[in-house]
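Complex shown without one protein chain; remaining protein chains in place.
What follows is chain A.
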Amino acid sequence: MPELELMIMIALMVAILVPTAAMLVWFERRLLGFFQQRYGPNRVGYFGILQSLADLIKILFKHDWIPPFADRPVFVLAPLIGAMAILMSFAVVPMAPRLVVSDSNIGLLFFLAMTSMAVYSVVLAGWASNNKYAVLGGMRAAAQTISYEVFMGVSLLGVVILSGSFRLSDIVLAQQDMWFVFPQFIGFVVFMIAGVAESHRLPFDLPEAETELTAGFHTEYSGIKFALFFLGEYLGMMLISMMITTLFLGGWMGPWLPPFVWFVLKTMSLICFFILLRAALPRPRFDQLLEFGWKWMLPLALLNLVGTAVVKLWGDF
């Protein structure tokens, strides 16, 4: 019965992804501690491994407060939209041959569509909080994600040209001879930068820049709603790492080890790289961020697209 099999797979996926995202919080804090020559959380369980569980229990017992001046329905909806949109995108990521919920023929476009839906979470949270810091954070988020979404899509078109498909498993199989990171190096770099910006990670976490905006769009959020935003952020980081693995680093393919292990290894090293980025880079100013996007990244992505198309057509004649 294929429907039942699918349901079990979806349930398994959520059951694995959400705790992994929670564990990533602990992992990131430990790794940041390592990079900054301090310990990080190491008290709860072995090496502090249960820190996230302790955080979760604490957050569940917090008063779930909605400010009286907030727009109630939108305020409640906003964190849900973000976490759901990102969880949905995992449906199209092939983690091993046939280990995918929906190997859709528009998989790549589905991913882009869901990331563009995730913007609403931040924008609406900022607006519904009815607080000037939150609104500023929401405005920044809107401007940043719209700008970076544009060349995120353009940077992926090179991969689509080379593999001739939007289906993610086709894209992985097209990398049998060579990973796309080599012919599409510019696309890889641009996509990675756009990915960091889309998941609001440092150095692109301007929507929640705590030094200027207290906490940006989630200033008014507490308890489980705040946890949902956090979950969305870490799920977003996992998603971007998985997408880079799938699109540029050959997905599940690799010698000796089973496919799924390769996939996890590649994804984990990318996540470590993102955490290192957070530890190493300062936050740019907002106008610098937008200028960098429109004046450098977009032209680069377009040039990459035109170049790839020319090479491909040259090869075909």
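Basically, a residue touches a chain if its C-beta (ideal position, glycine included) is under 8 Å from a C-beta of that chain, and two chains touch if they have at least 3 such contacts; residues count from 1.
The criterion applied here is as follows: contacts and distances are computed from a predicted model.
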item: Undisplayed chain, where the name is taken from the UniProt record, one of "Cytochrome bc1 complex cytochrome c subunit", "NADH-quinone oxidoreductase subunit J", "Ribulose bisphosphate carboxylase small subunit" or "Mannosyltransferase"; value: "NADH-quinone oxidoreductase subunit J"
item: Residue touching the undisplayed chain, where the options are A:G138, A:G216 or A:G236; value: A:G138
item: Contact residue for the chain not shown (choose from A:L99, A:M117 or A:L302); value: A:M117
item: Sole residue of A:G33, A:P67, A:P97 or A:G153 that reaches the chain not shown, by the stated touch rule; value: A:G153
item: Touch with the omitted chain, as defined above, among A:W127, A:F191 or A:W262; value: A:W127
item: Positions on chain A contacted by the hidden chain, ascending; value: 71, 73-74, 104-106, 109-110, 112-113, 116-117, 119-120, 123-124, 126-127, 135, 138-139, 142-143, 145-146, 149, 153, 166
